[in-house]
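As you look at this complex, bear in mind that one protein chain is not there, while each of the others sits in place.
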Amino acid sequence: MARVVVNVALKPEILDPQGRAVQGALGRLGLGGVTDVRQGKQFIIDLDGDLEGDRAALMEKLAEELLSNPVIEDFTLTVEN
Amino acid sequence: MSARIGVVTFPGSLDDADAARAIRIAGATPVALWHGDADLHGVDAVVLPGGFSYGDYLRCGAIAKFAPVMSLIIEKAQSGLPVLGICNGFQILCESHLLPGALTRNDHQHFICQDQKLRIESTETLWTSDFALGQEIVIPLKNGEGGYVASEATLDELFAENRVIATYQGGNPNGSYRDIAGISNKAGNVVGLMPHPEHAVEALTGPTTDGIPFFASVVKSLVGAS
Partner (left out) sequence: MIDSVEAAKTNPLSEQPWAELGLKQDEYESIKKILDRRPTSSELAMYSVMWSEHCSYKSSKVHLRQFGDKAPSTEALLVGIGENAGVVDIGDGWAVTFKVESHNHPSYVEPYQGAATGVGGIVRDIISMGARPLAVMDPLRFGAADAPDTRRVLPGVVAGIGGYGNCLGLPNIGGELVFDESYAGNPLVNALCVGSMKHADIHLASAKGVGNLVVLYGARTGGDGIGGVSVLASETFDADGPAKRPSVQVGDPFMEKLLIEATLEVLHAGLVEGIQDLGGAGISCATSELASNGEGGMHVYLDRVLLRDASLSPEEILMSESQERMCAVVTPEKIDAFMQLCKKWDVEAVVIGEVTDTGRLVIEWHGETIVDVPPRSVAHDGPVYERPFHRPSWQDALQADAPTPERLARPESPEALKQTLLDLISSPNLASKSWVTSQFDRYVLGNTILSQPENAGMIRVDEESGLGVAISTDCNARFAKLDPYAGAQLALAESYRNISVAGAKPLAVTNCLNFGSPEDPEVMWQFAQATTGLADACLELGIPVTGGNVSFYNQTGDTAIHPTPVVGVLGVIDDVDRRTPMAWEDDGELIYVLGNTADEFAGGEWAHLQGHLGGLPPKVDLPMERLLSEIMVAASRDGMITAAHDVSDGGVGVAITEMALRANIGARFWIPDNIDPFVFLFSESTARAIAVIPRTEELRFTEMCAARGMSATRFGVVDSGLGADSGHPDEQVIVFDSLFTLTVDQLREANEATLPALFGG
């Protein structure tokens, strides 16, 4: 049993209006000193068996090509067992 | 024998019927193409219509690019098949890497529907040859995710190679970089356009009939070629 967590967010140079809106709201609700907010997505993928070798490579590829759009997004992938 | 232009219907496509009407008005025969069939039925060109294919789940156009019909369209487009992607269709073309860049959420965060002024920046493509260079037109814009973004290098290249086919005039409605409303691939057969020409083909229902030349362009090029 493996759990893969992929976090996807817009690249820093892309305008993130939703992140900006959240930043504004945090400030209005009393949280001072917020210097930046980025809003992203998290995919939680549960798999049978372990993630290694070809399967791990495929997961990485899918994270890059399906779960994120490399033109505008970056991702991180972590495996929990 | 009139030109045959395919219109793809994905689950969630909305403006497919309107694209078919526009094709008819431009003097060609629309052919319905189903997302699940890897079969283009010998059409001479393809339109990817507007809508919310697959509910815009994951990202707009991200799931549509894997539809069986798309692998065929991508292959044919690379060999010169004329393809026009409107709105969601533009998103699908970018996700499929037939066009560079990507479309993101409108900078003001709202869905916007308005009659949009555009300037035609290139008449070298199969879908814009029937316009005059610099012509100003008004066609409806309606989207929530219409902000075109790309790296500075890509943007420079698009302008340098005359591949920006239309720009927003009278104010930028969605945060698109450099006011880009539509672009083409290097060969000029694949065009992505955010606003909707298919909604500007009848005086009774559209703000103008400025949308017709997009479809007439490809009809003329096909008729000329046959």
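Which chain is which? They are A and B, in the order written, and residues in each are numbered from 1.
The criterion applied here is as follows: a residue touches a chain if its C-beta (ideal position, glycine included) is under 8 Å from a C-beta of that chain, and two chains touch if they have at least 3 such contacts.
Note that this is a predicted model, so its numbers are computed, not measured.
> Going by the stated contact criterion, tell me the shown chains that border the hidden chain.
Across the whole assembly, the hidden chain touches B.
> For the chain not shown, which residue from B:21, B:65 or B:105 touches it across the whole complex?
B:21
> Which of B:30, B:51 or B:85 sits in contact with the chain that's absent?
Checking each option in B:30, B:51 or B:85, the one touching the absent chain turns out to be B:51.
> Mind listing the subunit B residues that contact the chain we can't see here?
Residues touching the hidden chain, for subunit B, are 11-12, 14-15, 17-18, 21, 51-52, 54-57, 108, 110-114, 140, 142, 144, 196, 198-199, 201-202, 204-206.
Operating definition for what follows: only the chains that are shown with their structure count from here on.
> Report the inter-centroid distance (CA atoms only) between subunit A and subunit B in whole Å.
30
> Touching subunit A in the complex: which residues of subunit B?
My answer: residues 58-59, 62, 94-95, 100-102, 104-109, 147, 149-150, 175.
> Within their complex, state which residues of subunit A touch subunit B.
That would be residues 10, 14-15, 17-18, 21, 66-67, 69, 71-72 of subunit A.
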